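Removed: one protein chain of the complex. Kept in place: all other protein chains.
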Amino acid sequence: MSERNDDFITYELQEFKLFEPLFRWARKKSLWIVAFCTGCGGIEMPPLATARYDFERFGIMPNPAPRMGDLFLITGYVTPKTLKRIIITYEMMQDPKYVMIHGSCPINGGVYWDSYNVVKQFDKYLPVDVAIAGCMPRPEAVMDGIMEIMRKIESGKADGWKRYRDNYEWYKKNQDELFGEGWREKEGKRWLAWI
Amino acid sequence: MIGIDWKIVLEVIGMLIYATFMGFIFMGIERKAMARIQRRVGPPLYQPILDTLKLLGKKESVSHGLIYDFGPVFALGATITALLFIPIANFQLFSSNADLIVVAYLLEVPMLGIMLGAMSSGNPYSAVGVQRGLLTMVAMQLPYGLALIAIVQHWGSFKLSEIVALQSVHGWSITVPALLLAFIVFDIVFQAMLGLEPFDIITAPAEISMGPMLEYGGKHAALLFTQHAVQLFAETAFFAVLFLGGASNLIELLIKQIAVLFIAIFVASIYPRFTIDQAAKFFWKWPTIIGIIAVLLTV
Amino acid sequence: MDMNEKPKVEEKAEEVAEAPRLPNTKEGRLVKAILEKAPYAEGSIRRERRVEFKVPADRIHEFLEVASEKFEILIQITTVDWLKEGEFELVYQLWSVSESVHAFVRTRIPRENAEMPTVMDIWPVAETYEREAHEFFGIIFKGNPRLGPFILEPREYEKHPFRKDFNMIGYVKMIYGEDFDRYDESKTNYVI
Partner (left out) sequence: MEKVEVPRELREEARKHDMYLHPIDKDTYELFFGPQHMATENFSIILKMDGNRVEKAIVNPGFLHRGFEKLAEQRPYFTNIALLLRICVPESDVPENIYSMAVDEIIGWEVPERAIWIRNVVLEMARLSAWMFWIMGFGNEIGLYTPGQWAVAYRERFLRLFEELTGGRVYHIYTVPGGVRRDIPGDHWLRQLRDTVEYLKSKLKDFDEILFDNYITFERTEGVGVMDRKFALKHAVTGPNLRATGVPYDVRKDDPYYLYDQLDFEIPVLKEGDSLARVLVRRYEIEQDLYILEQLLDMGPPSGPYMVKDPKLKNLPRFKVPKGDAYAHVESTKGDFGAYVVSDGTHKPYRVHVRGPSQSHGVTVLEELLRGARLADVPVILKTLDNCPPDIDR
């Protein structure tokens, strides 16, 4: 456990090792969500942001710019067409970044378990830090998931971004199996000027 | 050889730290007050500090070259320079006979810095944001200048410390009818300077998703946040100095700054966003007319 | 198939019994007016505010042009894949705003190399419906310039997944791996 934490720090920012607890506290308290409504779970985002649940109390707010985002909420089922965009957006986000999947569908397909156009196991393609089951998960459950991510960040266990770097070949192999070789160059080039 | 005056150096450093800190708190107040209007609890007041810290702790993976890195630094430098020209409770590092003009235009330079960086990032949304930003700047120059001319003509001085001194003798600027009009004009322009509705055309999250800020992340964004905090402090202080009689101590200044800030927040939370052409038309219509009346009244 | 015989049976009964009854209702008048202009079609009334036409596939464009005078809105184009008969049934669903009547215009085309004329020139919105029908069933609408992958990605588009002979479970296993089967406890039946 402690060994893993040390590794985490050295990997991350050697020059700021001293301030690491401070940064962790700041990261925990200021999770910006990438505004990408990937599925029907997006409908529970406005209630979360408004009077009854109000996640801005905890410093969480949606941000349209993926470069500034920390938390990627996969809100509901993911189709292959969306997954391409999700992967590109995820790679645009800057480390450290966290992924929370929201609802049963990204976990195992949910009600769309036999659909030809829904990705069944999301964690094959991108690393996941916290998963919330249910369809639709209640806002309380989402808040609970976010608290879980906060706890994980504080203890240094939210290391999805690091796993993605370490096991990039494996993730890339799965992605290529689904989309075919060279999909980034072929299609990503059209979406993003700098790819 | 001129010896370094350590007292001034310490004062400058202290002032910068104070301004940055208070600027962050102002940003927190902005978010908190908006949340209260929207019937929410809202984030804690120190939330922007946490955001900036977090952004500082991020690993930067992309850079778009030297200009991209230089933009935020340029913006921050210009803001700090502007701050040092403003008389903040008897402290003013730089002073010249025409520091009003200097401050007024130094406060617009940061925008150019951001634009510089955003343009070199190559994102089309950023490019659209930059175009909008430049057009807004052009549009607001006229009423902005008119309001300043009214102030200068009435008090007969380009020197900020003199304007403060005169106000302490003759009463605040807004008690003069002509300058009250100038105050209204300045307040409308102020909304655009802070990038709040109805003039948040530059960032417009639903249209161009943050515009120039879209490509910035990590440490660049942290620098821009710091810059925004200092600028918020400097602009509110400038406003308070010009129209609310300046201040003799920091507490008085703080109260006036927060009062100014709250006007901006209330306006921002009840008005939607203009489009860029409507904003330009708007600026050249009512604020300009009121500004001309204010100038004519002060002659 | 019984499904398609049913309206025919009704019709035969209606032709005898309904002929004097047609003018009484607005539906009856509407069907009569259209059938006068398009004698090749068969028309019937299903219930209040629902009428039905059966049109041969080669005259569908002609018929819809006639019908579009009364029926302003093309609500949707439904394709039904009758696998056993080797036919696609296209149901053009029309709505008349002035008369408040919904019409099914049915036509049948063979399943192999299915081709239809486009009705984009009558209702521009048909472009979307036809793109969809093309994508999911592989029907080619001649004259529609935008046929091709629309909602699906090219790989699924080639399979035309809504066809009845598209083996969904097999395809899903091929694409996403085999480790998600949902059997009951004895592993005999799929649980849905």
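By written order: A, B and C. Residues from 1 in each chain.
As a working rule, a contact is a pair of C-beta atoms (placed from the backbone, for glycine too) under 8 Å apart; a residue touches a chain by one contact, two chains touch by 3 or more.
None of the values given here were measured: they were computed from a predicted structure.
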Among the chains presented, those that the missing one touches: A, B, C
Absent-chain contact - pick from B:Asp99, B:Asp200 or B:Glu235: B:Asp200
Contact with the hidden chain (one of C:Pro110, C:Pro124, C:Gly148 or C:Gly170): C:Pro124
Identified contact with the non-displayed chain, of A:Phe55, A:Tyr98 or A:Tyr164: A:Tyr164
Those residues of subunit A which, in the complete complex, touch the missing chain: 34-40, 42-44, 46-47, 49-52, 62, 64, 66, 77, 79, 81-82, 85, 89, 91, 111-112, 114-118, 135-136, 138, 164-166, 168-169, 172, 191, 193-195
Residues of subunit C in contact with the chain not shown: 1-3, 6, 49-50, 72-76, 78, 80-81, 91, 93, 95, 97, 100, 102, 104, 123-125, 127-129, 132, 136, 150-153, 161-162, 166, 168, 192
Residues of subunit B (touch criterion as defined above) contacting the omitted chain: 34, 37-40, 61-62, 122, 124-125, 127-128, 131, 197-198, 200-201, 204-209, 269-278
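In this text, only the chains that are shown with their structure count from here on.
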Topology of the chain contact graph, where touching chains are joined (line, ring, star, complete, other): line
Closest chain to global C-alpha mean, per-chain Cα centroids: A
Whole-Å separation of chain centres (CA-atom averages), subunit A against subunit C: 42
Mean-CA-position distance for subunit C and subunit B (Å): 62
In subunit C, residues with contacts to at least two other chains: none
Subunit B residues counted as touching two or more neighbouring chains: none
Sites on subunit A touched by subunit C in the complex: 80-81, 108-109, 113-117, 119-121, 124, 178, 180
Complex contacts: residues of subunit A adjacent to subunit B: 12-13, 16, 19, 22-23, 25-27, 29-30, 32, 35, 50-51, 54, 56-59, 61, 63-65, 67-68, 70, 92-96, 193-194
Footprint of subunit A on subunit C - complex, ascending: 152-153, 155-156, 159, 161, 168-169, 171-172, 175-177, 179-180, 182, 192
